[in-house]
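A protein chain is absent from this complex, but the other protein chains hold their places.
This part shows chain A:
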Amino acid sequence: MTEMQSPPRLAAPDAAPDAAPETAAAVRQALGPRVIAEQETGEGVPVLWIAPGDWVEAHRVLRGMERPFTLLADLWGIDETARHHRAGQPASGVTVASHLISPERNADVRLKLACDAAAPVAPSVTPVYPGANWYEREAFDMYGVRFEGHPTLRRIYMPNDWDGHPLRKSHHARATETPPFRMTPESFAETEAANTIDPAELGLPTERDGVELMTLNLGPHHPSTHGVFRIVLGLDGEEIVWAWPDLGYHHRGAEKMAERQTWHGFIPYTDRIDYLGGVISEMPYLLAVEKLCGIEVPERAQCIRVMLSEFFRITSHLLFYGTLAQDTGAMSPIFYMFVDREKAYKVIEAITGARMHPAFFRIGGVAMDLPTGWDGLVRDFLDWMPKRLDQYEGMVMRSELFQARTRGVAVYDAGTCLKWSATGPHLRAAGMPWDMRKLRPYSGYEKYEFDVPVEEAGDIYARTRVRVEEMRQSLRIIRQCLERMPEGPIKADHPLAFPPPRERTLHDIETLIHHFVGTGWGTRVPAGEATGQVESARGFTQYSIVSDGEGGSYRTRIRTPSFANLQPIAEVAPGMTVADFIMYLASIDHVMSDVDK
């Protein structure tokens, strides 16, 4: 039997699905005349256009209302200049959208602000939601929206000397659209100078009590930043006085790519957003696309999706577990955990044909049916894994040295998480049972019995404990998938489900044409806006999609949990030693591609 520090508790039992209609009414009433238009969408969430002068005030009202919207889940831009289908929306060149969530209501609201196309300007909501800081920097970087009142409005992904704003429709999408790149010693020096971080310029201290601080570049190439992540530290001895995270070293422009790919063709990219999450991030994208198409995914496909997602949750958490232990200096656990990951990948490989990035989900279902003998493989894994987790309890969690390094270190409460928009295990380790699978079940999660592990301490140990218990819960879910795998089709019988069934393409010309056209130009997803939300291994993941009725997406906004989960660093890090900071970074469990997209 496993010993647990405290038994995992269920999420609030009345975690009823959407209280949307009631909330929509309350929001409308609270905002009153500040709303200039209400957009009709199939989102199930009120989408309200706010008058420019009331933008910050509207946020303040929602932040302060009864059962408030405490979480700014996302804030992004939409370049409207090339869009055809936007009937019923106010005129706008660049739209700024913010997505607010009230955990108490378990309901969302989305606010939109119309800006000028040539020189977009918007008031900053950072005074109300500090977590908007990085999101506004991103919107500035990508769209050139000037957020007035933002404390440090700088580019966040692109180099400081970048010309243009990449997600504008006028900006090129491929390097071949520009003249050949030449690096001269002068241009190299200029680029280097433009991207040097000067603490004084950022308003960061250069000395403390008369002692000069040492600036330490932690990363982008450092063994423990878990990816190409750079944090500039101001050190007094080994104590951190300030920390300035610098992002963008892993930026690939996934959102721009989404505008160049067919709907179907973007699926493999989603795997690589959170590259440890595998199919988990295919899910929100497809949930959104399927919502736009009006596709109901058959039960068997839903069950396969859930099962694979949970496999990936386990492999992702195992990597977290091992690397965290390794960052304390315990070198062995990670090797054991890689053996387990290998076992899981064997199952994933047998089912999907690939290991880390299967691109297995399809619009309307999954790519293939389960192979013969899949149940035996899954059962073997279910027999194997629990006793290994028990061993790790002794190897890692009960180790006194490990506890000395993790208990009471990097503590922050749920309020800090919400303030900086951090979600997932961070919230759950700080006492908030916030898990999309329970609160807003998708893909049939409501049919499975599982608990949402919660811890109170909010330290590194609690975050580890939460993830360890989540692995056990994932095993529970996988066992239920194994026992109750429904029979039936693995893809919806819907004209927009893509690709069409292979066996029929060779029998009727209609399906063959659909396959041909869909492969060449892409399936035409009806115009509109839709959102898919899931609980990934790292937290709240949301894809907000705008379709203009074309073969590809008009705008794909990807809200990744890792990005916001890094935001508390600047507040949490000061006072820590470098060694503790490394542990804190490991406990964030970020994936840099999930941060930079």
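The rule is short, and it goes like this: a residue touches a chain if its C-beta (ideal position, glycine included) is under 8 Å from a C-beta of that chain, and two chains touch if they have at least 3 such contacts; residues count from 1.
The rule is short, and it goes like this: contacts and distances are computed from a predicted model.
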The chain not rendered here carries, per UniProt and among "4Fe-4S dicluster domain-containing protein", "Protein-methionine-sulfoxide reductase catalytic subunit MsrP", "NADH-quinone oxidoreductase subunit H" or "Peptidase", the name "NADH-quinone oxidoreductase subunit H"
Of A:Ala119, A:Val339 or A:Leu506, the residue in touch with the unshown chain
A:Val339
Chain not shown: contacting residue from A:Gly329, A:Pro371 or A:Gly575:
A:Gly329
Among A:Met158, A:Leu216, A:Ala354 or A:Met368, which one is in touch with the chain left out?
A:Leu216
Consider the whole complex, including the chain that is not shown, and state which of A:Gln39, A:Thr505, A:Thr519 or A:Thr577 touches that chain.
A:Thr577
Mind pulling the chain A residues that touch the left-out chain?
214, 216, 222-224, 237-238, 325-332, 335-336, 339, 399, 401-402, 404-405, 577-582
